[in-house]
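Every protein chain except one is present and positioned as in the full complex.
Should a chain be cited, it is by its letter among A, B and C, assigned in written order, with residues numbered from 1 in that chain.
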Amino acid sequence: MTARCQTVNALVNPTGSMNVLSSREVSQLHDTSQTGLYTLFRQCALAVLSCDTELDDARELMALYSNFDIRIIQEHRGLQLELVNAPSCAFVNGELIRGVRQNLFSVVRDILHLHSELEAHGLSNLDDPHDITNLVFEILRHANAFRPGHPPNLVVCWGGHSIGREEYKYTKDVGYQLGLRGMDICTGCGPGAMKGPMKGAYIGHAKQRIHKGRFVGLTEPGIIAAESPNPIVNELIIMPDIEKRLEAFVRMGHGIIAFAGGPGTCEEILYLIGILLHPDNECQNYPFILTGPESSRAYFEQIDAFIGDTLGEEAQKLYTIIIDDPEEVANQMQKGLKEVTRYRREHNDAFYYNWKLNIDRSFQHPFEPTHENMAQLNLHSHLPAAELAANLRRAMSGIVAGNIKEDGLANIQKHGKFKLHGEPKLMKRVDALLQAFVEQQRMKLPGSHYEPCYEIITE
Amino acid sequence: MTARCQTVNALVNPTGSMNVLSSREVSQLHDTSQTGLYTLFRQCALAVLSCDTELDDARELMALYSNFDIRIIQEHRGLQLELVNAPSCAFVNGELIRGVRQNLFSVVRDILHLHSELEAHGLSNLDDPHDITNLVFEILRHANAFRPGHPPNLVVCWGGHSIGREEYKYTKDVGYQLGLRGMDICTGCGPGAMKGPMKGAYIGHAKQRIHKGRFVGLTEPGIIAAESPNPIVNELIIMPDIEKRLEAFVRMGHGIIAFAGGPGTCEEILYLIGILLHPDNECQNYPFILTGPESSRAYFEQIDAFIGDTLGEEAQKLYTIIIDDPEEVANQMQKGLKEVTRYRREHNDAFYYNWKLNIDRSFQHPFEPTHENMAQLNLHSHLPAAELAANLRRAMSGIVAGNIKEDGLANIQKHGKFKLHGEPKLMKRVDALLQAFVEQQRMKLPGSHYEPCYEIITE
Amino acid sequence: MTARCQTVNALVNPTGSMNVLSSREVSQLHDTSQTGLYTLFRQCALAVLSCDTELDDARELMALYSNFDIRIIQEHRGLQLELVNAPSCAFVNGELIRGVRQNLFSVVRDILHLHSELEAHGLSNLDDPHDITNLVFEILRHANAFRPGHPPNLVVCWGGHSIGREEYKYTKDVGYQLGLRGMDICTGCGPGAMKGPMKGAYIGHAKQRIHKGRFVGLTEPGIIAAESPNPIVNELIIMPDIEKRLEAFVRMGHGIIAFAGGPGTCEEILYLIGILLHPDNECQNYPFILTGPESSRAYFEQIDAFIGDTLGEEAQKLYTIIIDDPEEVANQMQKGLKEVTRYRREHNDAFYYNWKLNIDRSFQHPFEPTHENMAQLNLHSHLPAAELAANLRRAMSGIVAGNIKEDGLANIQKHGKFKLHGEPKLMKRVDALLQAFVEQQRMKLPGSHYEPCYEIITE
Partner (left out) sequence: MTARCQTVNALVNPTGSMNVLSSREVSQLHDTSQTGLYTLFRQCALAVLSCDTELDDARELMALYSNFDIRIIQEHRGLQLELVNAPSCAFVNGELIRGVRQNLFSVVRDILHLHSELEAHGLSNLDDPHDITNLVFEILRHANAFRPGHPPNLVVCWGGHSIGREEYKYTKDVGYQLGLRGMDICTGCGPGAMKGPMKGAYIGHAKQRIHKGRFVGLTEPGIIAAESPNPIVNELIIMPDIEKRLEAFVRMGHGIIAFAGGPGTCEEILYLIGILLHPDNECQNYPFILTGPESSRAYFEQIDAFIGDTLGEEAQKLYTIIIDDPEEVANQMQKGLKEVTRYRREHNDAFYYNWKLNIDRSFQHPFEPTHENMAQLNLHSHLPAAELAANLRRAMSGIVAGNIKEDGLANIQKHGKFKLHGEPKLMKRVDALLQAFVEQQRMKLPGSHYEPCYEIITE
């Protein structure tokens, strides 16, 4: 604990293109008022700087570095960041690790851009799904996340931030095989299954002499503090909220691999299945693989059964489960990507952004995990599968918030556990699944005690 | 004339980073309605494609290629431009010259960006000088025009688009000496004195093995058709109007050289002098050189006398006149740049943008050259020098419009000549200067007959 | 075993600059006669292609792929290599891993160059130490191994190819800390302690955004088959024999870390100590660290005691032993490199090649490990320390040959064990050391039974 609290003061020079700010922008970042950006800026910066901290509790992190401060200094060659009481783990002999430095400036870039988009349009006014899709596009483009010439090769890896040693090694092995085949990696940019595939792919790239491999980390302000971007991430992008982050994953990624995880991973799987169930997306052939080592076989059988029971056989057809075979995972994904390439080419759809994927309003609209919203979720098996998937997705999203997000933790502390109501048969299955996450220590990082933030209430 | 009209149809792949457009942006560029961008887009694109056309009459160009069309095509690797009946001079064996291609995509970038800024803020609402300066900054930054690490080395070259062979050669010689000393060039990106320094500097860079030399062309929609960017320009930037273009010149450039020219060059000189006369700018030490070959000695003596007579001795101290000595010009400029570097370093002012230069509202506000506005210009010697400079600048600006801009030409055709009123003594000097421009064929490209668009009326 | 024998046929395009061969050179590589290069070429190529094979027995490898063949094909864009029955482990879905491909062409480069040097000078005629040092220089330069501008940062890592899991992880941790501090790695390019530091440093470089990190592998024809270069090696260099390889290590490297290892590592340590004991090298301050995890503490104490007992206290002062502290190792090395930088700067010695280091003839001359030469080694404690170090180095070199090299293995099979004679007290210490290597499974890869190739005979 004490080691963690060692801090460093430093002046940091920028990297890349967003090293030039107008005087107006500097004021916005320094503005500590309600409408100013300082609070958000400080929080995201601290998250990036805590790259090696083993915490998944945003409030704990904030408390630990309560006297952390960050300022912008105008200088003849451009700008500098002044860091005060920054976590020492981001430094080597007093020098900020360059990967951390780069990600720090991505924070500056995205926070200012989100703010200017907000000023221009007002995020809350975005009702038209097309407008939201355009916004996600513009944020990604502004973050320079498109490589127009490139054939599809960006593989999204989902999975828990809290996984066992064997599972972690497995994610590295899969990453290695993907990297050997030239694929790039996109994850939620935290620890565990978000870090392993990148490390593995990095070594795979090394052997293939790929020096410009992409390690994209997609995050959002609510999650960044709990899942600090690891410095291998060389493209950090902060989306405005969880739903836009999910949309970015599925429109920018060309295929998806889900490793074992807890409610967050479950939310992601439900999101993708819910979307792919839409008739407009029938011909998408979206490569989607669930995989883990032999020891995770039971886990995936349980997930598969849960999906079969709740969303039906159609839903089960949307993914492939592969147990303990990293090479096979990589080969299947490579095959899937070829199919994606062919499809986009034929339909003149952009390689870098899946415009054609239809995302229903129920998956796009931000879900605020208040006690009221959680209690009102309609969880009945008679709902259409896509709708049920949307609601289950929301339930999981709420539980993630209650577990690790700053706001969510505060909410639970104030109002007690979330109450999830629903059809008894369905709720029993949900309960069993969540119970398993608890037992397998997938709710929080191992070592910490887990106190559930929800209660299952059968009608 | 017939040769000029040869046209080519082609599909053009994009270059660089703005090769990714959202579906909304594509619609805007195709929108031929009043509020749509198509007309502006087509006009600027045509100007860029007419890189070798020897015309300086926007209307003539438009008439010549009246059936030119341009469309955007969505494609799996990104976007393409479809050109229909494009001027053949931009092509080599059916392939668009890459420099032209690059500039074409700069047009797309800037037109869309200006439009989105307009939507967000409303250009006309920009009353606060600080807001205008921020806008100029944002446009330049969006065009990727800043090199934060770089020490000051961007030399702005002003001068006529219509100059004689000897003067042209001289601008090349000066450019060569600047290039040999590692300086980059920024001009208004048309022919004549806007092209010569770039060609010279390019060869100078070659000998110094500088492969990433910058050849910045700053233009605006009103001028682009009459002064087609030459393809050596490797950074084309379209500013929204003449005043923001002038502000971009003086804030982005680190030193300025004015070659001989007509009313446009005169406008630029008056603009800079007017600004530098402001007490806040006293310590700027802005490098400013007027230069030409021996044959232009008389010309510069006349300009110098005109400035002395109208704006006084203080104004004359702001520039150095060097006749027929390209090496000396380059050495003086290099010395000046060192001074600029020292000053910015000391005052922590950015190398890439002169934030500290004070530009008075009278130089920032767009001047619309209507007959009424021209007639009401206050031209009296009892005005403070800076104010008189501002008004003389406007007078010259109006004459440029009446000579070569599409709107201006139409205005004159409809309402007759501009009428310039003022103090007899002053007006006589103005008349003499303009008369000299006519005689020296500096009003229009040689060969064409020049019919004055103004009348001098002494009170 | 069967998996290992899967083979692939492929045509391989070259990379880099040595993709252009004259017709004469092609003939030489195809020449299967005594004086031709085919046998050597095929053997080294096979070693590079066996990158993932877990063998350390050259003869076993050759036997396993007895029908492997390699040819050069002339082609309009340059050359191709045709591989027949190549080990499948070097391929991903039929495509040769690019790192392997690059190393394959390094083999072509070095084999041809060594041959042409041999033709020009005759290696055996090189008697003058200065000539040998020049030859090593020329081989390294031809392999493009010098970065003249670069400050000293190349750390040589020595250590066993056969080490335990914990020791391996430790080498990775040290590599990671070196990489985080921007250091490059040079090893003998096989598995174990030659691979771990590279993998670690590669991840360290990733976090520091170092894309051009150097992973230099120095090998020689006798060792390459037993210690296949791993594909992270991005600069493979084949030196003509073991002594020139050792000279290359110490002249090109700027500091040296020795991990635990067997007789090969011991040879390397004795080589460096023997050289540094020379009075001319007194002021070299050569950074030299022995390090391992806690579990290796006993090992290093034994080595240290052996050196103290045989070569004296002076020898012990030449290195630092650090147990279980990768950060401290990296910090000490960084400090040492700064000292090296200072020294070279002061003495105008090249950063990239340590010309000033004096290497005595006894360390430069190739030692042929015949039974006769081994038997005649003078191993007595009354010898000067440097001379005794030279002879002990030769003894270890012979044992390595008898353990894993093709010629050595054949020799032992034919003539029985090497016989090492010497002073009883000294021989007892040697015996104890070697016995420890056997017990710790450092002689051969674990799993294989080890039959000693030597006998200790006390006089």
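One rule holds for everything that comes next: contacts are C-beta pairs under 8 Å (C-beta built on N, C-alpha and C of every residue); 3 or more make two chains touch, one makes a residue touch a chain.
The shown structure was predicted, so the numbers you read here are calculated from the model rather than taken from an experiment.
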Among the chains in view, which touch the chain not shown? B, C
Of the residues B:N331, B:S362 or B:N378, which one touches the chain left out of the display? B:N331
Mind listing the chain B residues that contact the chain we can't see here? 15, 92-93, 97-100, 102, 180-181, 199, 202-203, 206-212, 231-232, 234, 331, 334
Chain C residues touching the chain left out here are 14, 17, 19-20, 22-24, 74-79, 116, 119-120, 130, 134, 137-138, 141, 144, 146, 148-149, 344-345, 347-353, 355
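Throughout what follows, only the chains that are shown with their structure count from here on.
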If you average the Cα atoms of chain A and of chain B to get two centres, how far apart are those centres in Å? 47
Separation of mean Cα positions, chain C and chain B [Å, integer]: 63
